[in-house]
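Here the complex is missing one protein chain, while the rest keep their positions.
First chain written, first letter: the chains are A, B and C, and each begins at residue 1.
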Amino acid sequence: MSEVLLQVRVYLEDTDAQGVVYNAGYFRFMERARTEWLRARGIDHRALMERDGLQLVLHAIEMKFTAPARLDDLLCVAAEVREMRGARVTFAQSVRRNDAEGELLCVAQAEVACVDVRGQRPRRLPAALTDGWKE
Amino acid sequence: MSEVLLQVRVYLEDTDAQGVVYNAGYFRFMERARTEWLRARGIDHRALMERDGLQLVLHAIEMKFTAPARLDDLLCVAAEVREMRGARVTFAQSVRRNDAEGELLCVAQAEVACVDVRGQRPRRLPAALTDGWKE
Amino acid sequence: MSEVLLQVRVYLEDTDAQGVVYNAGYFRFMERARTEWLRARGIDHRALMERDGLQLVLHAIEMKFTAPARLDDLLCVAAEVREMRGARVTFAQSVRRNDAEGELLCVAQAEVACVDVRGQRPRRLPAALTDGWKE
Partner (left out) sequence: MSEVLLQVRVYLEDTDAQGVVYNAGYFRFMERARTEWLRARGIDHRALMERDGLQLVLHAIEMKFTAPARLDDLLCVAAEVREMRGARVTFAQSVRRNDAEGELLCVAQAEVACVDVRGQRPRRLPAALTDGWKE
């Protein structure tokens, strides 16, 4: 399973005085979807930290905003793995209005690194994440 | 229908360096539940603004924090109307771990006022909200 | 020194689609002011955690919102100690427009508890905080 879709409702907290979702909102929504991808593989951030001493941290992101989301919109946030190699996972991500066929609001490519909690040095991705993945 | 329960997942964005949910998180979660109460009555903030020229704004809140929520927790956020009168709605609210019977993390009483968008003056609550409500 | 004043600028991130500061913003601004009170006494959260194994956590808060702050406003946020006793500090707080004489936007009373990082049990406030304080 390399793709996860997450429904997100837009609340007041996500909007700004320009009447639309404040751009950091998409950033947070996309991180939620990556976290759900993790959970779908049986792992969560806390277990990863406490049990394995590992963290997944965002290394780089490119985002393009094509249309604004508004208060009370329902959004469909996607996270699809494009590559896993060594300590890195690359996700293609999108936010659409309503559902997976809806109007495209934002696309992104996010590069995530696996590091050890103590030294923040790169560590191989756990097998639970890479199992079944073929390039 | 005077009570709404909302499931909320704790994401990284909600936590802080003390390892728990940053207190403003509960504040946001409770506002989400009040918004879902609104939606359950067939109204949303945007319709209220654009169609009726009205806003529901928080007038006062009292919060007590009894135990911390942690990353990846699933929370149950409740909003129950305690009183509706004129331009005011008072909600009793709580956040519990996992479900409606779970460990109590936070309780609050929130007083919300209905105001007109332009002048921010108090306005009677719309009938859609008060219909069926008996003191 | 029992009072601290902090200037805060309102950015897009602080506002919502109702055109004003989203209420959790005041919550965050007040926490910033309490942190600056700490810093003014020579301590910060990180030192407190890493050196003393202690955390200051919000136990209860009461907030009243009297007028909205808007995008680009300059705010004056105050934190004044009202009581220190055992593991507790109580702050009277306010947010005013422009400066300490400006229009009152929000008042609050915040009760903060000192706990140990590991067990989250109450611990006496460090002497650096209570020195010179008289009831």
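Details
Quick note on the criterion: a residue touches a chain if its C-beta (ideal position, glycine included) is under 8 Å from a C-beta of that chain, and two chains touch if they have at least 3 such contacts.
Every value quoted in this text rests on a predicted model; they were computed, and no experiment measured them.
Residue-wise, the contact with the chain that is not shown comes from C:Thr35, picked out of C:Thr35, C:Thr90 or C:Gln109. In the complete assembly, the contact with the undisplayed chain comes from A:Val57, out of A:Ala40, A:Val57, A:Leu74 or A:Ala100. Seen from subunit B, the chain kept out of the figure touches residues 12-13, 15-20, 22, 24, 70-71.
Those residues of subunit A that touch the chain absent from the view are 17-18, 23-24, 27-28, 31, 45-46, 49, 55, 57-65, 68, 117, 120. In the full complex, subunit C makes contact with the omitted chain through residues 9, 11-13, 28, 31-32, 35, 39, 44-47, 70-72.
Please note the rule applied: only the chains that are shown with their structure count from here on.
The two sequence copies subunit B and subunit C touch through a face in which the numbers common to both exceed half of the numbers used overall. Across every pairing of chains, the maximum count of C-beta contacts belongs to B-C.
For the pair subunit A and subunit B, the distance between mean C-alpha positions equals 27 Å.
Inter-chain spacing, taken between the CA centroids of subunit B and subunit C, is 23 Å. Within subunit A, residues 12-13, 70-71 each touch two or more of the remaining chains.
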